[in-house]
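In this view, the complex is presented without one of its protein chains, the others remaining in place.
Labels A, B and C are assigned to the chains in the order they are written; within every chain, residues are numbered from 1.
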Amino acid sequence: MSTHISLQAFDPWRAIAEHQQQSALDKQFGATASFVGTMRDFNDSANVSRMVLEHYPEMTQHYLEQLENQAQQKWELLDSLIIHRVGEITPADPIVLIACWSAHRRAALDACSWLIEELKHNAPFWKKESGQNGDRWVEKNTDGL
Amino acid sequence: MSTHISLQAFDPWRAIAEHQQQSALDKQFGATASFVGTMRDFNDSANVSRMVLEHYPEMTQHYLEQLENQAQQKWELLDSLIIHRVGEITPADPIVLIACWSAHRRAALDACSWLIEELKHNAPFWKKESGQNGDRWVEKNTDGL
Amino acid sequence: MSIQVKFFASLRETIGISETQVTSVSTAGDVWDSATNNSERPINVLVAVNLEYAQFDSLINDGDEVAFFPPVTGG
Partner (left out) sequence: MSIQVKFFASLRETIGISETQVTSVSTAGDVWDSATNNSERPINVLVAVNLEYAQFDSLINDGDEVAFFPPVTGG
């Protein structure tokens, strides 16, 4: 289990590959499910050229570690990885990565889906978008649809 | 949309990254969900040292393309990628990759989960395992639990 | 009429042939009987006609490709 807050842009696919190599998972896991959330260059029709992601550092780390623990209790996970970007973000940058490893597919898939929903609803991050209409705080997350 | 049958080992994370670069998705997608199925070195307790994956080539290609089309009709996907390995496989080799891109998270997550279930239940691939107890055809796929 | 018949995986090994042709059949079940010399059909055998899953009572036309195989185990 691992949670990182990243101040720099990160490559989610390389992060998964590296995490997998460093862990002792080899030959034991049969399933990896991942989710990557990326900054789009539009949101509610106003062009967005830049974004700042603020967070509550101590609570973020604590909350995400708790989430991973809960996921481990709910599903038979072999490992999980959460990376969340903070600071200044530009379109097409990855914002969040969640990856879950398990022996069988449903644990990894269901845990990954659950983790991103919980994170979206409760992890203490806030987005402020800058675009042609100036700056504005995003008021709430969508339901994902 | 893209379906590949791979005779060689493939790196699923590099495949996702390359597919993303080659497509014109940049800045439009907000969500990528992926599933990777990997060969484990045990199955039903008998050590498995090698596996051969047979398939029905014409039907495989046709079936997987149909699946991607169906997923596109059911969810608002921007793109999808399926890679499935065939031939001789050794433990820790990736067997299948499914990746889905969408604007919002639920489409990518739900389509990815649906695609792997459909593929597991219906795509014409067959595994023959070799281990300390000799060769044996895997008789049926698990329900993923 | 000429029907292309294929067998895959464990079924290919049990039947001992991977491809053959049959003539004068009306259903996919007839194709099985003709191609296997009336072997007993295992209960879990699946059939595809022209690359699509079908039933054993599906009607067969000249030029069709009919494939028989055990439960799939990919992914």
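Assorted remarks:
The criterion applied here is as follows: contacts are C-beta pairs under 8 Å (C-beta built on N, C-alpha and C of every residue); 3 or more make two chains touch, one makes a residue touch a chain.
Predicted model only: the values in this text are computed from it and were never measured.
The chain not displayed here makes contact, within the full complex, with A. Residues 37, 53-56, 58-59, 62-63, 84, 95-96, 116, 119-128, 137-141 of chain A touch the missing chain (whole complex, contact as defined above).
What we mean here is this: only the chains that are shown with their structure count from here on.
Number of steps on the shortest path from chain A to chain C, with steps defined by chain touch: 2. As a whole-number value, the distance joining the C-alpha centres of chain B and chain C reads 26 Å. Counting only residues that touch two or more partner chains, chain C has 75. Under the contact definition stated at the top, the residues of chain A that touch 2 or more other chains are 105.
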